[in-house]
Structures are given as structure tokens and as C-alpha cells.
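Omission of a single protein chain aside, the complex is shown with its protein chains in their original locations.
For reference, chains read A, B, C and D in written order, and residue numbers begin at 1 within each chain.
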Amino acid sequence: MITVLRRVLFVIVIVTIWEIISKTNLFPTFMFPPLLIPNDPGGVTVLGTLVDGLITGQIIEATSVTLGRLLIGFSIAVVLGLTFGFLIARFKWVDDTLGFFVTALQSIPSIVWFPLAIVWFGLGNLAILFIVAIGATWTMTVNASTGFKNVPSIYLNAARTLGSSGTHLARTVILPASVPHIISGLRVAWAFAWRAIMAGELFGAAGGLGYLLDMGRSLQAMDLVLSIMIVIGIIGTIIDNQVFLRMERNVSRKWGVGT
Amino acid sequence: MITVLRRVLFVIVIVTIWEIISKTNLFPTFMFPPLLIPNDPGGVTVLGTLVDGLITGQIIEATSVTLGRLLIGFSIAVVLGLTFGFLIARFKWVDDTLGFFVTALQSIPSIVWFPLAIVWFGLGNLAILFIVAIGATWTMTVNASTGFKNVPSIYLNAARTLGSSGTHLARTVILPASVPHIISGLRVAWAFAWRAIMAGELFGAAGGLGYLLDMGRSLQAMDLVLSIMIVIGIIGTIIDNQVFLRMERNVSRKWGVGT
Amino acid sequence: GGGSEENADEVRIGYFPNFTHITTVVALENGYFQEEFGEDINIETSTFPDGSAFMEAMSTQDFDIGTVGPSPATTTYQRNPEHEIIAGAVNGGAVLATREGAGIESVEDLDGMSVAIPTIGSTQDIMLRETLSEVGLDVEDSDGTVSMLPQAPADTSTLFLQDDVDAAATQEPWGVYLENQADADILLDEEEFAWGTASTTTVVTARNAFTEGNPDLTEDYLRAHIRAIEFIEENQQEAVEIFIDHIEDIAGNELDYEETMEASDRLNPTYEINEEVLQEMATISYEAEYMQSDDIEGLVNRAFLEAALEEE
Amino acid sequence: MKVNLEQVNKTFPKGKNNSLHVLHDIDLKIEAGEFVSLLGPSGCGKSTILNLIAGLDSPTSGEVHVNDKKVKGPGTDRVVVFQQGGLFPWMNVLDNVTYGLLLKKMSKKEAEEKAMEGLRMVHLGNFTKAYPHELSGGMKQRVAIARSLVMDPDVLLMDEPFAALDEQTRIILHQELQEIWQKTGKTILFITHNIREALTLSERVLLMSTRPGAIKKTFTVQAARPRDPSDSVLVNLEKRVMSELEEEMEKVLKEEFGDDYRFKTSAVRDRDRDHMGDHI
Partner (left out) sequence: MKVNLEQVNKTFPKGKNNSLHVLHDIDLKIEAGEFVSLLGPSGCGKSTILNLIAGLDSPTSGEVHVNDKKVKGPGTDRVVVFQQGGLFPWMNVLDNVTYGLLLKKMSKKEAEEKAMEGLRMVHLGNFTKAYPHELSGGMKQRVAIARSLVMDPDVLLMDEPFAALDEQTRIILHQELQEIWQKTGKTILFITHNIREALTLSERVLLMSTRPGAIKKTFTVQAARPRDPSDSVLVNLEKRVMSELEEEMEKVLKEEFGDDYRFKTSAVRDRDRDHMGDHI
């Protein structure tokens, strides 16, 4: 109860401070557009723009474009990451070669691939998908291979003495035993993918939330920029906390690993 | 030995494949600029451009600009993150308010702040520093507060029965006991900062490796883009593996925590 | 994409929403392209913010033909000689604007200042370098003292207002906007900046695969282009109105008529190609290390223009 | 009286509106120089009692006195050795041992001399520069003991200090602890699950009952030292303690398994009955 109260109060305080900064003439209005109560010139507010965008469907459409891309790119990354991770864990020579290559690739921010992606795939959906996928694939690969490599030998030994081997062992023991690593891999991979898509869309200008941001920037409509940021924050927080963090916690509780 | 051999072989194979793709007429040369042996139009190679850039000092200068910014932005983020983290761990009401706010802020990719940053700080160094700092601060905050909150009670109890309390306890026990968490926080924060600076420089265009990339893109000089990517990959790998991963491993070995 | 390599049933045209691309806008709006191509040919259009994006899309075969500054067409030519300049479009129309309060009275005063350009390797980039070299200055990238900031023209007035840059090499209508919205001064107008009225600001560029596969359509395009130029010369006011309507259709904001008229006075539509200036631009690009050499052999192809003019 | 608990109760909150009554009317007195063991099944509240004495927690009702002073918080007159030692992994052995001494405003030199003395007592004089992760489990517990001893506390509180060690290491440490106790004359409260450990080490064994925890029975151990597990006094005492403990174990098992365990508890009882005669 007291927690909720404090949070509400905190948000009110922040909003009020912003509103005051916006209303004093310390900075031009466009630097701090008002959140709730319009200032004289222009008369826009962040809330107004947000509600407007929601009603006209502009924001919802952009969100669905972004999430659609994210889903596809992230799925590709997960499939590739699990495959590479498995090969690296399974074959020493893949580890020696691909594994070492992946460590280097992982250190290249995915947005750096953008110039190449445009030349290879043209400016548009494909290039952004590429950025998203490449942003998440390497982390996923590293985490999956770490997971597969570090299956506690007690599980492997137990399964082997009970008669399991080969694919049965991989399916019933190696894969589930790597789930904790894979899930934290998913979480980090998601974080990178989320960052990659925003950067990609800001550049790539082909619809999506990032494109709306860029539009807000070009038009110097900081009210639009802020309202899109709010949307991004909410979506990000929900996915991060409700999906990945929850998954991670559930698993670590179930696996008997401390949080 | 065999590992090194395999790696060398792998790199040779990759380079050869690239070179072959570049030399067949499957794709225009500019899509896959040759790495070592120049093709007809343009006659440039990635290696040539890289060596050239190094000799003229262009790449070294850009690298030092980027690293300088990174260092400042990252340092700010670390200081802020540790401070916020401490306050969140120490005071319940800060946790209830700031802590909850940080979770939301953490989910906003830092590049999304770019439009605001430009309006607030102008185009240039400050805006990029802001992007870098904001990209790393929240993760650092979350990790630091988790670390401070989860100091094993056995250490606290041991210290308290030995007569420690207050700042002495904070300095000699809480801080060192949170080091493992703080270090993994540093590592993730660094990863975000590294991604943020590249995105920021690609946009912000005020020197640095990202600016060179943008230049390569504008001129359709994929040889320049690739040679900068190689530099980025090398720097990233070195910092990631030689600094942060090594720190993390040392600490987790010393702390008796499994890798 | 596709479908346009040979006997295309579609022509994809690219241009910028800038006044220096008015020839393309007028040819589109007045239906000249459609008339020349015939009813069977479908027309697709795309717009680009700067020359880099334009050439990028042309290289990835996202469109076939359109108007662009000569420098992007030149600098990308060496690495990827898959396009050619087949006609001129607009001369002039580029200005060097300075921020009020930056204290810039002459080109020499740019020493230590920052100047915005649309993109690296853009025509204004090259023009700025040419102008600076006349007074012995150079940009930081070439070890000079003038810092050059590639920024979308749309963002430039913000940068002026925030004192983030001191000057801008830009093309119309942005020069007029800077004057009116950001109180900028025009240090060098279209007649003084770089090669002055002889400066080639936009040219018609086409992918080789398109021109070779569709010589007839290419000539049709140029005929429409020439008609548009003639129309603009004769009906300046009407052309400006067409342009304003067009921009409102694609960007949703209505330009000020007076301002746009002012901008239109600063440029000179022409189908002529000034190869001398193109070669000088290539040389500057080469010196800026944007190119490996200043050899642009094969970039300019007058054949289609001549054919189109003959049939007039 | 070194340690004196009077009518101590402890209740932990549990969930929203529930509470868990862990300790019920505990009366516990330890004389100066005594070695007392607290024995009981898991979860009966042994560590809770120790924490109350250490001042790491406070009772819900009742009073805890050490040296006739009411316990109000942790103090260096009562030092704890924990099951996992609680050594600081970021300090080497010497720094761990001098940690508490330096807090007593002792000079660094003096502290180090004292620490060396303590380390020598546990045979670790050569390991001052080692870090905890470089030590075996037994060595770590030795350092923890040394760290506590050098503080020269009035009461040494030990919470299952040897539970995580293997049997052999344990036997050796039992030996050493007895010697240390005889040499220093410290008052020691020792917590354990292990009947034999309690009997080998202590003068008095307090057997706890569970849910809520209370002191069920006290056994006085009158065997010669160093003690030998085959000493008939100990063998008999062990049987007596065991039969008392079995009741508590049954209670715990019932709680854990529900009715499913009925068969088993009767089996434990059978055994109980068979040999009951021996110690009555």
C-alpha cells in the first residue's frame, strides 16, 4: 500500500517539476513541452499528442510494425543462436573456429552493420530485420553454448546410468538442463534486439516507432518524441519484466538456483 | 596448438570465400569489396583502406575520439549507477520511487533519447556523452542495488559480531561483498555504452569511429565501412574479453562462486 | 523491384522534396512522364532526404532513374560504375548561409567555424570545399580548420537556432527558410557560391541496366524532363504553386508561397551538362579522398539527351 | 552466570496475517567456562536461540542476559562461528583474523601478533597470506575459530561449525576444539544435529523439542577427556539421547510426510523398543 502511494506521489512530483520547467521561461517550450497543461504558443501537450496518436491509430500501427519486426528478427536470432550454440558445444572444432569468431562478432554493435545491411538488402524491412537478428544472435549463441557446455555432469551421469544416450540424452537432459542459461541468454538477446530495432528504425525510416521518433525530431515536435518515448518505455518494461524477468525468476526458483 | 591452427585455417577459409564472392560477378563489387586483392573498378581493398587509414592517422584519431567519449560517459554512468544503487538499497522509499522508475528507464534504448539530447545539449559531444551515459546508468543502477541488497547475511552477521557497523560495515563488507554483482553490472553497462556510442556517432556525426562509418556509408565505400568494422570488432573484443570478462572470472574464482 | 531490366512495364523515379528537383516534380504533376511513356507504363516514385540515400537506393536497384546532385553520382561511380548521368536538371540554387551572430562577414571568417552540409560527399560538400580552397581554407577532415557537419537539411534551422552550427551550405528552398525562420544571412548567394550559376546542382541519373534495356523509355523520360524545364521557364509562378501542392501532398506541410518564389529566383533549370564543372568536382572529391582517382570516364552519356533533343 | 535466557519467546511473521511461534518459554543458563551443546532436529529453533544471544535478533518476549547485562545488539563479548565460517573472501587469512582486532583500536602490529598467535593455535601459522578460496573446508573453519578466539570473547557461539565437513576432518577438529577449550577456558555454546558430536565435546547437552522450540531435556556428560566414543558412559548416554530425539524426529516426519509415514514411524519405534532396556 505505502509502496503504491509513494510511487503515485513520485510520479506526481516528477510530472509537476517537468510542468514547472516547461511553464517558466527558463527554456524554450519546444525543449520541455508541457505534459498535461498546454502552454500558450502551439498549445500541444505530450499527453494530448499521445492520446491523439492512439486515437488516430498512428501509434498503434507503428507499434505493431515495430513489434512485428522485432518478433521475426528475434525469432531468427534465437533459432540461429541455439543452433550455433549447440554446434559449438558439441564439436570442439566448431568451438575453436566459429566460437572464437562469435566472440569477436558479439563485440560489434549491431547498428554498425547498418551501412552494409542497406547495401546488401536495400533500405527497408530486410535491413532492419538483419540488424535486429544480428544484434541478438551472437549473445544468444554464446549463452546457449555456455548452457550446453555446462550441463552439470551429475545430470548427464544420472541419465547415462539410467540408459539414456544420443538424441534422447540431448532432448531430455542437455536441453532442459541448459534452460536457465538459455533464458538469461534470451533476456540479454532481447535487450540487444530492442536497442537494435530502435536504432535501425531511427535510421532506416520505414515505419515503426523509431520512424515516428525520427519524424518528431525532424519536425522538432518534442511532444511527439516524448509520447513515443513513453510508449517505448511501457512496451519495453512490460516485455522485460513480465516476460523475461518472470521467466528467469520462475526457472531459477524451480531449478533451486538462488536469484 | 591445434586450436590455433584451426583458427588460422578458419580465418583463411572465410577470407577466401569472401574474396571469391567479391571476384565472381554474382554481386557488384561495392557490395563485397575485396579484402586483399583489388578488383577492377575502383581497385580498392579493405586491407588497403585499413592500412591507409592507420597510416594517415585518420582511424587512430577517430578511435581516440570514440574511446575518450566512451570513457567519460561510462565513468559518469558508473558513478551515478553506484550512487543510485546505494540509495535504492539503503532507503526503502528510494527503492519504492526511484527504483521503480529506473526499471522503466532501463527498458528505453538509449538512442531513443537522441532527439531530446540534441534539443537539450545541441548537436555534438555533449549529446553523445548523454546517450552513452544514459545507456549505461540504469543497468549499472539495477546491478549495483541488487548487489548491495544481496550481500550474504552471513558476512553482515560475522562483521557485526566482530564489532563493525555503520560506514565501517559499508566500506569493509557491503561494498566488497557486492563486487561480483557490480562487475557483472559493469560488463553489461559497458556493452550498452558501446552500442550507444556507435549509434550516437552514426547519427551525431562529430568525429569518432561512428562518423567514419557514416562517411563510408555516404560514399558507398564499403571498403571503408568494413575496415572500420574490423577496428570496432577488435577494440570491442579486447575490452570485453581482456577487461570485463577477465575481471568477472577472477572475482568469481576468488569469491568461490562457480563460473 | 525487378521487371525493369528490359522492356519494362514500370518506371521507378527518384528525387528529393527540394526545390532543386522541381523539374521532376513538374514533369510528374503535369503528367509529362505519363504522356511520354504511354498509358501502359506504370510510374512509381520515391523521395530521398540526401544524395547518399538516393545513390544507396539506386545501387540496390530500388529505382531506375531520377534527379540527384552530381557529386553523389560522381563519388559513388568509381566503386560502383552502374549508373550514368544522362542530362542536366538545375544549375544554381545552392547558397552558403550564415548564422546571425556568428560574426561571419566573409569566407575567410569561416576559419574555426562549423558548417552544415546535407551529407558527406554531397554537391554542397564539394562546393564548400571549392569555395574554401579559394581563400586557402580547408575542412577538418582534410587537416583544415573548418568543421563540417553532415545534417539533414530539415534539421539545419534547428541547429541555427541552437547555435550548434555557424553556417550551412544548402540548396533551395532551405536557404530561404534559414533566412526567414532562423534569421540567417546569405553569405554567398547562388551566383557567388562555388562555380556560381554554372554550378551544377542536380542532374538526371539513371541505372545503366535501365537505360540499356529501355533506351526508348529513357528518351521518353528526357523528353518529359525537357518539357518540364520549358514549362518552368515560361510559367514560374505556376511551377511554384505546383511544387507547393506537391510537397503538401507528400509531407503534409504547406510551404510559404513568397518564400518559395524567392527560392525559385535563385535557380536555373537546364538540361545541359557542364562536364567541365563535373570534372572539377571529381578532382575535389579525389583530393578529399572520397575517390581513388578523378577519372570519371564513362559517367556522362549524352547519347539519350541528343536523341531526345533531335526528335523535339 | 555468563548467559541467561528467561522465559524467552520468539515469533516470526509468516505470510500476511500468520505468525510462526518458533521459541516457547526458553529458560537457559550457562555458567562461566561451561561447554554446552544445543541439540535438536532441523528447524527446531537452535539458530534462533544463538542469534538472540549474539544480539543479531531480539526476542518477542522474555529477557536475554550475558554477563548479567541485557543483550541489546551484537557485541564483541559474544562472537559467532557460523556453519560456512563467514570468512570474507576478499581478505586474506591474516586480514580476516585481524578484522575484529583492528576495530578494537588495537595497533596493526599488535593485532597481527595476536592473530598469528590465534592462527598458530589452529595450526595455520603458515597460511596467513592465503585467501579463503585457496583453503579446504576444514582450514576455513579453523580460520573462523581463530578469528573468534583472538577477540577474546566472554562467550563463543558456534552454529554447526563442522556440519559441512567430512567425517575425518570433523574428528580432528573435535579434538582441537576440546584442546582449545581446555586451554582457554572459554564459555562455549555449540549447536549441532549430531548426538555424538554433542557428547564428545560438551559438559552439558540441551535437547530441544520442535514446533514450538523448547528445551526438552538436559543431559550432563561426565566422561573423561580426551573423550573416546567407545567410552561406555558415552555409548549409554547416546542411546538415551537418541530415544528422546526419536520422538522429535517422528513429529517432524509426520509433518513432512503426512499419514503416509505411519508405517515407518512404527518401525523406528520397534527399534526403539527392542533396545529400550539397555539404558533404563
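Note that a residue touches a chain if its C-beta (ideal position, glycine included) is under 8 Å from a C-beta of that chain, and two chains touch if they have at least 3 such contacts.
Because the structure is predicted, anything quoted here is derived from the model rather than measured.
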Based on the whole assembly, the unshown chain contacts which displayed chains? A, D
Taking the entire complex into account, which one of A:L26, A:V51 or A:A158 touches the absent chain? A:A158
Given that one chain is not shown, which residue among D:M91, D:M106, D:I172 or D:A214 touches it? D:I172
The one of D:G33, D:G73 or D:G125 in touch with the missing chain is D:G125
Absent-chain contact - pick from D:H65, D:K104, D:R204 or D:K239: D:K239
Positions on chain A contacted by the hidden chain, ascending: 154-155, 157-164, 168, 172-173, 176-177, 179, 253-256
Need a quick check: the contact residues on chain D for the chain that isn't drawn. 41-42, 123-126, 136, 139, 163, 166-169, 171-172, 175-176, 179, 192-196, 226, 228-230, 235-236, 238-239, 242, 245, 248-249, 252-253, 256-258, 260-261, 263-264, 267-268, 271, 274-275, 278
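Keep this in mind: only the chains that are shown with their structure count from here on.
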Chain centres from averaged Cα atoms put chain A and chain D apart, in whole Å, by 50
Chain centre separation in whole Å, for chain B relative to chain A (CA means): 16
Mind pulling the chain A residues that touch 2 or more other chains? 118-119, 217, 220
Send over the residues of chain C in touch with two or more other chains. 56, 59, 158
